[in-house]
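Each chain you see keeps its place in the complex, though not every chain is here.
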């Protein structure tokens, strides 16, 4: 099996090098519309490599042995996503032009893939995981292209394209691969793992607190307006933390792991703010949304997961449905609502940045909201179909 | 007790959401006098969430179980400090306007609160800690407002407002809560904890080395002059490290924990440089100050702590008096001296940035020095009174 993996890696890497040699060139000039300030801004966040690292940290929580596999997946996805994305966006004269932007997008894709692997971790071997990745990257890029470029949906933090897509894709793969007997044993092991790994958790949570807020805001507000997306994400993180402390003692017995729940709440709040973060115009809106997001993983793991497991035979190793899936969907609905209610009064100059089509008058706020809403079933459909196909 | 905590969190969070809904709005325009370059600069340092994380790391050293509590405190303080600060600084027409600056200041406040909790950690329960936080944030913001806005004291890195205030506030609370029997047992446990937690320490120290120097410099020197505050802090960190290696073998037996002492020296050096960092004009001044700062925690823990414990019944779980209190006071005295001696010759164009009042001629250098000096007893008074009241 290890030699199989070795051979597959060799084939893929050689294939990638050949494809890169044939098609990919660096952008000789600066990307149009990307002035020095903005570039600075996106580099400042060290996006390249940041989020994968975060999610590796996140996965490390469950299964230390699989960190190596995750790093392999990240290393492969980055190359593959740059290639696929290039074919969709910038294929001209038989050449693809890549630049810093390609790498940032490739990292968003990596996040979606890592979320998906959270549902099947420990149940498929690395070879299967590489093949799953191959398909998921393609469908992810297609979905992102349709949503962001063709439909003009706003989703800077990836509530929909990253969190929701990744979660439901992974869940579908997990459903198809369902094997009743193996899963029972697996689950007990998971429980045991949980107990042992309480120590590295604070580090993971702290990383998220530090890095994510600036990450969420990258695509839109660099240096031009007050960074509301960052502030919104911060307020929502704070509120989701308090929500965990409120609900947890009611739902659980003494002695459970605070840190796991805090990290779940943090991730849920981030998934929620992905789309709405740049659209919220008041701090109390962010507090309320974060508060609700913090309740979702706790309620979900208590009531929804057992139901999914027994009725739909959905096995979800890392609870990604509660942490990424549901908050992503809720964040999309919130974003839809906010887009539909957007007025020039409330946004002022920021309307131009957040909803350029609305500001230019080529689209009404309601139209934008409708588009955001349509993007949700489309993403779910693509994720589900893709997951089935891959499974 | 857990349900009590849950209820209190619920009440506070609802109260905060209502207050935010009634009063707080985002700043629709960019803050005046804050051009794109500066904003960049402060974001670059990821202040939002950085220092809390650092101090959570610092606390993690002593008591892993209390990390969850610390995160709760951070999540609450950030919201509460934004609100209180808004009422003091920008209350107009019944509305508070918040922006990126509010969040940065809220984080400074979080640091002071976490320093204070270092003195009482493990002796009060989370509910008591939340109530203590409620009061401390209010008094901290009041003190900061009087010092920085009314008196025009310069304290960009918070030697006085953060380190000294936090340390003495915590010590007073600790003094009032003194219970002879419990503390004896406590102490033994602390010793045991120390032994076990040697491993995560390097990480904490390294974080401080990486992030603090850029943090110290944020408020003043962004992109306009050579960043002397950063360089000063670096030189002083290096010198304090050597000081630890010089004094430690003389004071202690073989086999004690290097890393704990190195981290203490690092923190002391940072507390020392908080005020003086931007005022020192020569590297050797920074080396000398850092060298002295590195000696303080070692000498303090050897000679001063036993004295305080036996005579004044001051219980100091994490040694915050030696690490934050004393170096903060020394840093303030150094800052006073430097301010009093400031001349246009030595500072050149930087005088405008470091001491704007002196540069504009509305105040003499000696006047500035006197103000800096007066700020010290005022802060000590407010911290002591506040601590007594809270206790």
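All chains are identified by letter, namely A and B, in their written order; residue positions are counted from 1 within each chain.
What we mean here is this: contacts are C-beta pairs under 8 Å (C-beta built on N, C-alpha and C of every residue); 3 or more make two chains touch, one makes a residue touch a chain.
Predicted model only: the values in this text are computed from it and were never measured.
Every protein chain here is a copy of the same sequence, 2 of them drawn, and the whole complex in this file adds up to 3 copies.
The criterion applied here is as follows: only the chains that are shown with their structure count from here on.
With centres defined as mean CA coordinates, chain B is found 35 Å away from chain A. Put simply, chain B touches chain A in their complex at residues 2-3, 5-6, 9-10, 12-13, 16-17, 20-21, 24-31, 36, 39-40, 43-44, 46, 48-50, 52-53, 56-57, 60, 64, 67-68, 71-72, 74-76, 78-79, 82, 98-100, 103, 203.
Those residues of chain A that touch chain B in the complex are listed here as 37, 40-41, 44, 199, 202-203, 205-206, 209-211, 213-214, 223-228, 230-231, 234-235, 237-239, 241-243, 245-250, 254, 258-259, 262, 281-284, 287-288, 291, 348.
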